[in-house]
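With one protein chain removed, the remaining protein chains of the complex are shown where they sit.
Every chain is named by a letter (A, B and C) in the order it is written, and numbering of its residues begins at 1.
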């Protein structure tokens, strides 16, 4: 079902907010205020078409890339940036950095080992199944991450147990600077679904409405107790692997993909269909910029944890 | 290509020798002379149709079940039984027990963690590829073992690198006493091949000639540098999981499968086609029995390692 | 009092806790159908296949899904069978379970109530990958609690405590098992309280699990020779009741630690270091270590005996502290 105009606007706004957040974070890496790194998801915001449809009581597990998981679920950019700056006010009190949990919004944390979150998604879905109820878990990962044994064993277990997991593979064609054919045997990760007797679908990941449509079906299926499915979103990372990494991909390829920027594409469509005006476009962007500036100030103004804080939080 | 009558006789003889070996080993577990256990492959000797076609310079990696890997490659039953009895004359000098290597015949050892051998098979094939040459690696595993991440990551790597691996899944429908639908999402493990863009074929594992035919193609493919493939042999384990385990499977099912015993079936066919006479059948069995009795005596007469031997072999 | 095996005692603990709390469930290999003397025997019949969840063969999924379920509010018991197999789930146990709460700043008072059941131990001719006791591997890593019961009584009481703990607990039981008295009435045993298995004045020996059995035998042999050994069983390594050990060393001046695990960076090294830090002046001899001399565990019984601790080796180590 196509989202209503209001939903479309909301989706568009999330995409813009996510991008501005990431631009802000990227600049803070360059300035050295973020002492770690940031793995940008700019260009991959089409994934929000899937994330946006989760209910507040659903769960999301994510890998390493992008802010749209958080923004889409309703996390507070202030606490996100504070965490990235290592401040005590951050989501993980400065202990996590890029390892951020937002339990209130069903984001249970980040695995430092890529692909380590897949079995966790199986566990969350197990909890849903044992407790009863129709929540779902969405688990996002990259095509490189599909190589890991965790991905396979988790998809198999989810299928065997009929668990409410929506697996979302963001296939951006690269692992770092290495092109996908050097590490994945199949062109379409969706083909892997055959090995788990679950639906697998390839979607244009830069077409947020196409993602929306495909995800709707997968979520409905999971909610109805019909088990997991796999969506593969074909997309492209518009930034280097990490904000401080060297990008060795073909610049012509990047240019071609930039024309397919999911935000620009969605904006054109929305303007064409009259859902969005030029004025509203500017207003949304300005609001996002103002919001992220406020968040940045908050993060900057927050204090660092005290050394003694290091000795807390180990055990409950 | 159907094996010649002489090859068929050889194959039949290997099957019989393997079974008598396993009966001998099983009895030694019951008598307590084998201090560990034995995971019998009786009923699954159809796999020899694949193993038998390897060249002397090829490699085999195996999991945990059956003796046909060794017998098929030409290992010496004396040294096998001596190892199982923990004697110094055994293949692994008594240090391995069921962990047996026979380097001379391309069997590089056994992983105690099931599925741990899959990445090793990838490595052996990598060595072949780097050195150049047309050797192949056959890697045998159970359908339960297909659940492991090692299996997935290894199949993907073998496919990406175009390695000469023949993956052979012995699907005996159970992991211990648990039936396959409780742990594998697909009925046919061969379906997994789709996710690695390699051929996957289901074969009647109790029809040794069918296995022979399917394996011939897979081996030829690997030898020609066309990459890995997956054969799934549908079969049944005629013994409990281990010789000391309780068997909780449906006895009616076992009876039905016993009628499909790969040795009996092959014998009937060979007699019908005139390749085998009743007299030859008896002679083959008697020879196998005599051989395994000799092996048992050898193992029994061998001495245990000295305690000081424990301090050898750690480093080269 | 009744006599139960360790498995039976653990079975009772699981049954009681699962009846008491619907958020407790078990996940592991081969839990269906029930087979004989195991900690999960008969549970699937009472609690069904959802809460006694037979898993695909993936220790990664067994352990990792337990972490996910715990984060979502359940109290999983992950049955990993042998500690050797759990090597396939070390990222999940060490990093996901052990570090997750801290790494996320205890976000929203995040809890990880998980029990990881693992069988340990040799002396059964099972070879290098079915005989290990990797206590130090876990103790070395932050954020886990570690229980190593010796008797069925302790196994039951500690397992109930483990299930109720809001933190991940690695729970090791020896595959040789044991049998002993277990009361009918419910009881729990707190973590971090050592049991003095035998009081003595001449030397202190710290041992866990099956090593306690061997040590008590050694102590009895030495008693005949006029040496009076105190045997302490910490029961949990994390938290460790170091006070009881230090008090004993203050009394005896001698310490031997017996550990089935490999010696290097092992339990004996750690307990020795802690005792040195707290009671250096009391130590009248170097801390003795009886452990696997850094070898894989061989299959053949005479070799296995050469590698693993024995009554004779323990006696010799105690004697060495006395000369």
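Note that in this section a residue touches a chain if its C-beta (ideal position, glycine included) is under 8 Å from a C-beta of that chain, and two chains touch if they have at least 3 such contacts.
Please read these numbers as outputs of a predicted model, since none were measured by experiment.
Residue B:111 is the one among B:8, B:111, B:147 or B:302 that touches the chain not shown. Interface note: of C:25, C:47, C:116 or C:139, the residue touching the hidden chain in the full complex is C:139.
By the touch definition given at the top, chain C reaches the unshown chain through residues 84, 87-88, 90-91, 94-95, 98-99, 102-103, 127-129, 134, 136-137, 139-143, 261-262, 264-270, 272-273, 276-277, 280, 285-287, 289, 292, 294-296, 298.
Summarising the interface, chain B meets the missing chain with residues 59, 61, 90-96, 99-104, 108-109, 111-113, 116, 118-131, 149-150, 153-154, 156-157, 160-161, 312-316. Contact residues of chain A toward the unshown chain are 35-36, 86-88, 92, 94-99, 111-115, 144-145, 147-150, 175-178, 182-184, 246, 248, 304-311, 314.
Basically, only the chains that are shown with their structure count from here on.
Common neighbours of chain B and chain C, listed by label, are A.
By C-beta pair count, the most extensively touching chains are A-C. The geometric centre of chain B is 36 Å away from that of chain C, both derived from CA atoms. Chain A and chain B, compared by their mean Cα positions, are separated by 45 Å.
Centres computed as Cα averages put chain A at a distance of 40 Å from chain C. Each of residues 55-56, 58, 60-61 in chain C touches at least two other chains. Shown for chain A are the residues in touch with two or more other chains, namely 149-150, 153, 156-157, 160.
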